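The other protein chains are all here in position, but one chain of the complex has been omitted.
Naming follows writing order (A and B), and every chain is counted from residue 1.
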Amino acid sequence: MKLVLAVIQDADASALIRVLSQNAFEVTKLASTGGFLREGNTTLMIGVDDDRLADLKRHVQQTCRARTRLVASSLPAGEQAEAVASDPVEVPVGGAVMFVMQVAEFVKV
Amino acid sequence: MKLVLAVIQDADASALIRVLSQNAFEVTKLASTGGFLREGNTTLMIGVDDDRLADLKRHVQQTCRARTRLVASSLPAGEQAEAVASDPVEVPVGGAVMFVMQVAEFVKV
Partner (left out) sequence: MKLVLAVIQDADASALIRVLSQNAFEVTKLASTGGFLREGNTTLMIGVDDDRLADLKRHVQQTCRARTRLVASSLPAGEQAEAVASDPVEVPVGGAVMFVMQVAEFVKV
């Protein structure tokens, strides 16, 4: 058995928890801030049998893959030329890191 | 040395932290939600020497064992027949999971 500590973006947390629960993974959410992926991240703790680790990784990759999103540009009003005021800009979102550790013993009470 | 990550119910947390502290275990409480045992759980991080692991597990089992509790039934008012309105129902409480991991190195500053 492995214990996976996954650090993901807050914005991806509810989607990932939903898809993992639908696939019968047991997920515990730990509050976290800062560090990996900067502000606004969530740490998930997931116990997983070795033969399901690849499937877990695939779900995290599909849900949290690094990608860009178009958002309205937010230049300070003074610097914002009329011509570019509504031009959207691409910002990076998503991304995840996973630490996979061997579980010496798993106990269920 | 081992590091134990224990996920228990919020309702059992203060009793378990008290009994572990009385038995000279060092416990750190991490905020957590959802997942194992559904909503309202607490994750404890406990460093333990190998020769005390069995005692730690015994304390968790005694304090957090899965059990039932009688609670007043809470059917929606419309569906609640007069005859059963005050019949208590058994709900499951307690339970815990523990991930035990090998500590490669322990440092105290």
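Keep this in mind: a residue touches a chain if its C-beta (ideal position, glycine included) is under 8 Å from a C-beta of that chain, and two chains touch if they have at least 3 such contacts.
Since this is a predicted model, take the numbers as computed values, not measurements.
The missing chain lies against chain A, touching residues 2, 5, 7, 30-36, 41, 43, 57, 60-61, 64-66, 94-102.
In the full complex, chain B makes contact with the omitted chain through residues 3, 17, 26-31, 44-45, 47, 101-109.
In this section, only the chains that are shown with their structure count from here on.
Chain A and chain B have centres, each the mean of its CA atoms, that are 27 Å apart.
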